[in-house]
Every structure is written in C-alpha cells, then in structure tokens.
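All protein chains of the complex are present and in place, except for one that has been dropped.
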Amino acid sequence: MLGPNLIVLYALLYLGLLFAIAYWADRRADQQRSVIDSPTIYALSLAVYCTAWTFYGSVGRAASGGVGFLPVYLGPTLIAALWGTLLLKMVRVSKTQRITSIADFIASRYGKSQMLGGIVTVIAVLGVVPYIALQLKAIARSFTILQSYPEVQGLQDVQTVPVLHDTALHVALVLAVFTILFGTRHLDASERHEGMVAAIAFESIVKLVAFLAVGMFVTFSLHDGFADLFDKAEAAELLNPFIASPDSGYQDWFSLTLLAALAVMMLPRQFQVAVVENSSEHHLRRAVWMFPLYLLLINVFVIPIALAGQLEFAGSKVDADTYVLTLPMLHQQGGLSLLAFIGGLSAATGMVIVETIALSTMVCNDLVMPGLLRRWKHVPPSVDLSHLLLRIRRGAIVVILLLGYLYFRLAGEAYALVSIGLISFSAVAQFAPAMIIGLYWRGGTRSGALAGLIAGFGIWLYTLLLPSFAKSGWLPAGFLEHGPFGIALLRPQELFGLSGMNEITHCLFWSMTFNIGAYLLFSMRQAPNVTETTQATLFVDILKHERPVGIALWRGTAEVAELQGLAERFLGRERSRLAFRRFAGERGIDDPAMLPADAETVHFAETLLAGAIGSASARVMVASVTAEEALGVDEVLHILDEASQIRAYSRELEQKSAELEAATRDLKTANEQLKELDRVKDDFMSSVTHELRTPLASIRAFSEILFDDPKIELAERKRFLGIVVSETNRLSRLVNQVLDLAKIESGHADWKTEDVDLVQLVGQATAATEQLFSERGAVVHCDVPPRPCVVAGDADRLMQVLVNLLSNAAKFTPEGHGKVHVSITEQDSAGSTAYRVSVSDNGPGIDPADQADIFDKFRQGGGGSQKPVGTGLGLPISRRIIEHLGGTIRVESGQPNGATFTVMLPQTRGGGAANGGSDAEEGPDRR
Amino acid sequence: MRGSLLTRQRLVGVFLIGVVLLLSPALSLFDRADELAGIPLSYLYLFGVWLLLVVLAAVTVESGDS
Partner (left out) sequence: MPKKVLIVDDEPNIVLSVEFLMKREGYEVATAGDGQKALDMLPEVRPDLMILDVMMPRKNGFEVCEAVRADPQFGGLPILMLSAKGREAEMKKGLSLGADAYVTKPFSTHDLVDRVGELLAGRGA
C-alpha cells in the first residue's frame, strides 16, 4: 500500500506544493501585494524552530526523561516576552543597516569587521552542520520505517548501506535543489525571501496539524484520554513525574532553559526568519504570544505519545524517537502514518531550507566575498557580479548539505536526536554575549567580540565536540577519562575538576564563562576606534533614533556614477537602477544622475550593497570608489549626541502632540490676525499714499502751469498760488496726523495728567471752530451744566478731539441751515460716574453699515458713495486719545437725521460718589 | 510594537513572572508525585504556567496601545 515509490511521490508532491506556495508568494511580492505581511504568518514562520528534533526527538527524550525536554520550549517562551525590546532592537538595526545574517549583524556591530563576520560564519557552519545532519537522519529514517508499512521493524544499521543507495544522500541532494530554488531563484541577490517565508509558515501549520492528529489518535482513540494514559503508565512504572533529575537536581533544567532561550535568537535560521525576513516591526507584537502558544500546542501530546509508545513497544527494538510514526503504523492507520511522515518531513525540510539559505548567505558574504574583494584589488572583477553571487550561494548550499550528510554518515548514529540538537544550540549560544551585550553596552569592541567568540567556541569544541568524536570512536576514549596527556584537570567533560553536570550544562557554563570573560576583558583593554564607536552607538541607541543617523557620519568625495556602477555590478542593472531612481525620487530629484554625491547618497549606496554582499564587504567596496575623510571619535560622538538630542526633542514633541495641535490652532488664528493686520497696514499705506498724492498732484500741476507760462494774469496767478499754499497745508496736516497716530499707537506720545474742566474745554473748542460754522452758515448750541465737570486727562488732546468732532459736524451739516448741538451730562454707570459729551449735527448721517469702522483709519464717512472728507485720520486719532484716557467714543446715527458722536469720560471730582475724595493728580490709571 | 514603551515594560514583567515560576525554588513545590484529576501535578503545573504566560503576553500586547 505504501511502497517506496509511492512515499517518494507523496514527498515530492508535498515539496512541489511548498514550491508552488513559495512561487505564488514571490509573485505577489513582486506585485507589491505581499502575502507574508501578516503578524500571524510571521509568528508561524518563527516556528521553524520546531524541527524534526521536536517532531520525533521530543518524544524520544520524554520517554527517557519525562518533562526534562520542556526547557527547550520554555526558554523560548520566556525570552519571547523580552522580544519587545531585544528583538525589536535587532530588527530595527537590521532594517537600517540592511543586515543579511547574524554574522553580518555581529560584524556590523563591531565596526563592520570582516574578520568577525568570518569567524561567526565558521562557528555557525561547524555548529549547525550536525543539526542539519539530524534532519537528514530523521527524513531518511522515517522514510525507511514507513516503507515497511504495515510492518513495524527495528532499524537496520544505516552505515551498511552503500553511499549511492543511501536515502539520506538522496534526501540531501533533493533538499539542495529545493533550497536553491527557494533561496536563490531570484537573479537579484537580495536579502529577503518572501516565498520561502510563506512556505515555512505553511510547513509550520502542517507539522502542528500532523503532530496534533497523531497525539489525539494516541490519547483519545488508543486510550481514554490523558488521565487514563497516565494511570496505565504509572501502573507499568513508566511514568516519571519529576522535574528535577536524580543526578543533578534542577541544574540541567536551568541550563537547558537558558541555552534554548539563547538559541532561539542566535540560530542562523531563527535570525533569518525573525530579523532578516521581518517585513514589519508591528509583527513582533503577535509573535510574542503566538510563538509560545505554538510551542505549547506542539508539546501537549509529547508525553502521552511517549508513554503510549513505551506501553506498546515495551521490550521491542523500536526507537522512542520514532513513536510518532510507528504508533499509527502499528495500528494500521495508513493515512495517519503518511500524515505523520509528511509532518516530520515538513519539520525537517523547513529547518534545512531556512538554515541552509541563512548559512549560504553568511558563507557568501562573510567568507567568500572578503577573499574575492582582496583578489579584485589586483585583478578587476568581471562586470556581471550578481550572477557570481548567486553561483557562490548555490555552491554553498550544496556544500553545506553535503557536509551535513557527511556528519550524518560518520557520526550520526552516535547520538540521539536531542543530543545533536543541543550540541548545535551550545555552539550558536556563543554568539549571545557579542550580540546581546553589544546591543546594550557601547564599550564592547571588535577585539573583545573576537576574543569572546574564539574562547567560547574553543571551549565548545573541547568540551562538547571532541567528546562526541571520542564517543564515535575517532579519538581514543582515554582522552575523555583521563584528560589529554593524562592531565585530569583538563578532562573535557570535567574541566578544571567541575563534575556532577551533564555535558551540555558543563559546556554551557565553561564556554559562557570564558566567552563573556574574554569579551569584557578584551573590550576594556583598549578604547573603541571611530567605526566601532559609530556602530556601537547606532546599535545601542537604535530605539532612540527614528531614522538612521549613519548618513551624517560620512565625509569625503564620491562620484554618483561610480556608486551606481558598483551597485549595478552586484545587484544587476535593472534592480539597482530602480533603487537609485526611487531614492532620487524620495529626495525630490528626477534623474538619479543628478543626485548630489553627499553623505546621504553614499550611505544609501552602501546599505543597498550591504543587502546583497553584507555590511563589511559593502563598506570595503564603497570605500574603493570613494575617498572618505577620517572623522575623529569625538566628532562622531558629537554628531551622534546631537542626533539623539534631536530625537529626544522630537519624542517630547510627539508626546505633546495634542498640546501642539492646540498650539497650532492658536498659531493659525494668530497668523490670520497678523495677516489681517498686514492687510490693514497695507490698506493704510495705500490710503496714506493716495491721500498724499492728491494734494501733491494739485501742487505739481499748478506749479508747472505757472512755471511754463509766466504771462498768466496776476489774479489767476494769485489764485493758483493760493491753491498751492492750501494744498501744501493739507499735506502738512496729513503728515502731522499720520505721525501723531503713529506716536499714539506706538505708545511714545507724551501725556499730561491734569484736571480738565470739560465745560471750559467745550467753550474753547466751539470758539476755535466758530469760523468753520459761520462759513457754512451753521448754528452751534451748547447745553452744559453751570458747574465745572472735571476729568483727569490731557487738556490739549481732549481739545484735539472736540475740535475734530466739531469740524466734522460742521463739514457734514447742510449748507446754510446747519444745526450742531453740544452737551455735557452726568451719567452713572456701573457704580461710577462719568461725563457724557455729545456732538450732534443735522447732516446726512452715517450708514449703519459704516458706523462700526468709521473710527478705523481712512474709513471715514460715507463709504463707497461719498468722498472722504479731510484726512480720514481725525476719528481714529480721537478714539485712541479717548481710550487712552479711560473713556469711550461711539457714534449713533438715525439716518437721515444726522449723527451724534458721544464721548464718555470718567469723572474724578465734583460730586462723584466713588471718586469724590480722590486727588485728581493721583487718579487711577485707566490705560 | 513600536512606540508602546508601556507594553514593552509590561512584557518584561511577564518575563520576570515566568522566571520566578519556572526557574526558582517555586518549581520544587510542585515537583511531587501527586496527581490531580489523574495527571501528575508537575505536568499540570508546567503546562499551566506556560498557558498563563501565553495569556499574559497576549493580553499585554493585544490590549496595549498600538
């Protein structure tokens, strides 16, 4: 029913489906309609953490150690809660610097060091190859087991199969082809792979569904639920309910939790999906709980399956690592067996594809490129480098998978699945100090990171890898028992006499101690240089800077054409032109060739390049076509400091955005008022010039007439000269009034404060304007109290107001029968007494529409239908005088019954109750 | 995630709760051979804490200001 061909067909169909999903997602990405722009897809893609090791190995481990395997998932669950800051920092740094891998990240953090990138790559490849071997082993074994369906057999010794007939080799080759298709199908060597992420998210669903299906079948179909299974297991003395191990207590529990927490962030494939492939920082939000939830779900049935397997296969040769597959097979569940196989396949392929792509990027950018760059200094490279990049990556994929196969072939059987995984975890955990401390501590330097990595990796080799070789028989076992050269203190698994730990805990303790110790020691030995300082600040303060500040940190000379040419070589012509055009567009420039060769452009070119060849290589390449001037450490710190200050300010502004909005509204209103003022001022200027031009026109015209024609009759000459004189007077009057108004408005006018008797003042004013009235044949009637009406004020200014009002009245009274009425009355208002002076005429009155602005400059009398009389400044000046003295002036007019101007002035003496006793000299300032 | 400093701080709180419940002597209190509803107490405790952490993290980020 399930022959080898059929299983291969199903497996290939599944891989074909994966590829179709990836192809579709890539197409969508090209159309800017990303399918992976979803927090759920992101969280699912992180579940690439769960490999064949989880799918098959957890059960194996649970069968022997109970819940002892859980820290591998509890560690990530705990650390996920810190992703809000930790992973956010990593993601944001990587976005701004176009980080392509974890090697690139560490290299970039410590001054874009090629050496560091190379070392990280070597550690990652050596550390992860066994892990890849583990996946190959799992696929090959599950395939072999399923083949014998419906029989369940013990496994034959893999090593007896000739290499060319080895399933694992075929699996490795098929996976290499698929990984090349997933990861390097695109001609452009960009750092992101949307199709791969979509496929990985899909695989996460498949493996979870498959595992849950087997778990439910085992728990609820074979047995009567959890309690029933636990009862049976307990009866068979298979149940280990304890968390603490009998040998080392909680030590292993703690160390495994820590190790897994670090690994979930440091594994190249986890960095790839969590950081490099991240399409939005917002996606982190859901991953913080959805990823732990995924881990919880995929672990719920691990112990039941382990117990059920032990119950069923007690005494047989069936390996606990295969229970997920063999239990359905034993119960003749063909479909479920196939689903379990596909689930395991998805777990393994997901890991292999992402891990290999991540490693191949690292190998290409951080191992091969630096070498090529060195060679190109002597031999210029060919033009088409983007194809070369792809070839390097494809080659790296094949080599890595073959290395995995080699490890599997040579050492694979020595260890259970879980142990191989933990060896890899321990290797990549060595990145943690340089990564995590480097994200929070600026003092870390390149030499510190190098020393820490080498020390930690050395300890890992010595305490974990060499013993695994020894156990495989490649090294004499005496080396383990007695130490090298018989030095007991150097026994790899009891280093410096530290015993009572399992090998993983032992390795973790010593490697971290040496790693962190060397990192700190070497970092503090010498001060970081300029590039290290720059990068350290950019990384540590990444959350403080909204935008990358690297742009301001470059100074030198560059040619845009050379930068563009460089990008074209590595990215391909089309893609780099598109990128340059977009960048130019962002800066408001149509033609990329017109881009200024400034720091921003150079930074853009470098990050663009970094996305293809890694930051360290990109820096070298850009430096080769530009001439950079060195910046001092102090200078860099200064620039960065400024940038962070600016950020702090803008954050403050953000927080106060509501207040700001209100302020903006106020500002807008104020602006409008200012504009209105400007307009009024403009009108004022226009009016003043108009008023100046009119008399000037008469003066000039008559002067020219007189000048041109000396023979004009004397009478006419006198008349013309008279006009010139009167127009000149008019001009001076206007100039004086403009100056007067300006003086009052600016507050520079001299004001006397004295007792002024309004009765007396009205008398003087009527006397002064008597001439005007008699000329027009108008009669003035005064109605004033028989006693003095004293106010505090400036007699001359008040006189000015009264004369103005009276002469206005005279001008507007009808010729020959004008009547003007002047009165002073006492009026109580609001508890104080005021004098009311009114001047009424029987002229045409004032249109109600004009009454409001008759006191405005040049808005006098009659609006559009009547020529303004006088300068148009009399009433505005009067109003300012009265207001300055604490009074009011207004006009009433019942058109056509004339107009009444009323001045109210507060009294200071002469019977006012409120101010009766006060001294006029010390009267209240009413301004 | 960006901008929600409060959410990030609360998540650190969730982390600390997890550390106390899973990596401190509190763990040993439940590391016994007792059973509850037929299931070992230690298993119930571990998965219970796990679920609690997931729920706390979910409530924190999904109710936090975005």
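As written, the chain order gives the labels A and B, with residue 1 at the start of each chain.
The criterion applied here is as follows: a contact is a pair of C-beta atoms (placed from the backbone, for glycine too) under 8 Å apart; a residue touches a chain by one contact, two chains touch by 3 or more.
Remember, predicted model here, so these are calculated numbers, not experimental data.
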{"item": "Contacts of the hidden chain among displayed chains", "value": "A"}
{"item": "Options A:689, A:732, A:774 or A:827, residue touching the unrepresented chain", "value": "A:689"}
{"item": "Identified contact with the non-displayed chain, of A:182, A:522, A:702 or A:855", "value": "A:702"}
{"item": "Options A:209, A:723, A:749 or A:904, residue touching the unrepresented chain", "value": "A:723"}
{"item": "Where the unshown chain meets chain A, residue by residue", "value": "686, 689-691, 693-694, 696-702, 704-705, 708-709, 720, 723, 727, 862, 864-867"}
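Keep in mind that, in the parts below, only the chains that are shown with their structure count from here on.
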{"item": "Rounded Å distance, chain A centre to chain B centre (Cα mean)", "value": "30"}
{"item": "Residue ranges of chain A in contact with chain B within the complex", "value": "67, 70, 74, 77-85, 88, 226-228, 230-231, 239, 241-244, 250, 253-254, 257, 281-282, 284-286, 288-290, 292-293, 296, 300, 303"}
{"item": "Residue numbers on chain B that touch chain A, as the complex places them", "value": "1-2, 7-8, 11-12, 14-15, 18-19, 22-23, 27-28, 30-33, 35, 37-43, 46-47, 50-51, 53-55, 57-58, 60-62, 66"}
